[in-house]
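Let me give you the structure first, and then I'll get to my questions.
Note that this complex is displayed minus one protein chain, with the remaining chains in position.
Right, chain A next:
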């Protein structure tokens, strides 16, 4: 498969096929024709390729180089593993990983289960499906700053709506974002509200692809509601569920905007400092691009593990 793009044209020449004959013969021989064809094709490609080269591929390489370099007054020196040890000895290092992991686990408990259950429930309704789908997806379309600052207002311990609801229900009022034990959960709740619409709609589409006979067969075997979910719904959507879970792990481990806007990034006692926020601090508060790149590299390695699983699963999906 060295040059698969050449096979169609050579095959066309080998066959005594009439179609080519009617086309006006291009000047030059077969080589010139192939050259011309490739030049046109690359002409169509060049714009995107240049953008990728400058803004994607080059930064990818540079990320690796930066992690082992130090830039001082415009002078670049190689420092080996120095940046990695700096990052590792930062007191915030383990806290950031713990918080990121906590966010990911909470985001999965909420952000994974809630949309799936939502999709199952909506799918059962014979009425109003369009309205419910619209509602669930509405927050996804809002500018994130609007949703996040709105949540900040809702979370306010004094005049916030949430504590008012708690008061009416005679539940103890909470400090939400100011409470180190609760701040991360508050961030996750806001994040779930903002982002669950996409997942819910994808699950809904998957549920609608389940053949109805499977449920009928399960009923003949005497299965109740929960056994039908366990033995039909979940196995039938297993692939999409696992893909979505991995995509969500990868996305949530990169969380930045929600904690940055809700708690200013670090949060009370550093309780919402995430890995990406730490990267941001190194790069843009301390101008330490080397440390930022080194931590980025660590995050990349961790996520690459998940990505590898994801690629493997999507391969199976395509077969």
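One rule holds in what follows: contacts are C-beta pairs under 8 Å (C-beta built on N, C-alpha and C of every residue); 3 or more make two chains touch, one makes a residue touch a chain; residues count from 1.
The definition used in the following text is that contacts and distances are computed from a predicted model.
This complex has a chain not shown, and the name its UniProt record holds, of "ABC transporter permease", "YbdD/YjiX family protein", "Assimilatory nitrite reductase (NAD(P)H) large subunit" or "PadR family transcriptional regulator PadR", is "ABC transporter permease". Only one of A:29, A:209 or A:222 touches the absent chain when the whole complex is considered: A:209. Considering A:84, A:187, A:245 or A:261, the position touching the chain not shown turns out to be A:261 (whole complex). Of the listed positions A:32, A:54 or A:171, the one in contact with the omitted chain in the full complex is A:54. For chain A, the residues touching the absent chain in the complete assembly are 1, 3-6, 8, 19, 22-24, 37-38, 40-42, 44-45, 47-49, 51-52, 54-60, 62-63, 66, 120-128, 131-139, 141-146, 149-151, 153-154, 158-161, 164, 167, 193, 198, 201-202, 204-210, 212-213, 215-216, 219, 225, 228-229, 232-233, 240, 243, 250, 253-254, 256-257, 261, 276, 279-280, 283-284, 289, 292-293, 296-297, 299-300, 303-304, 307, 311, 317.
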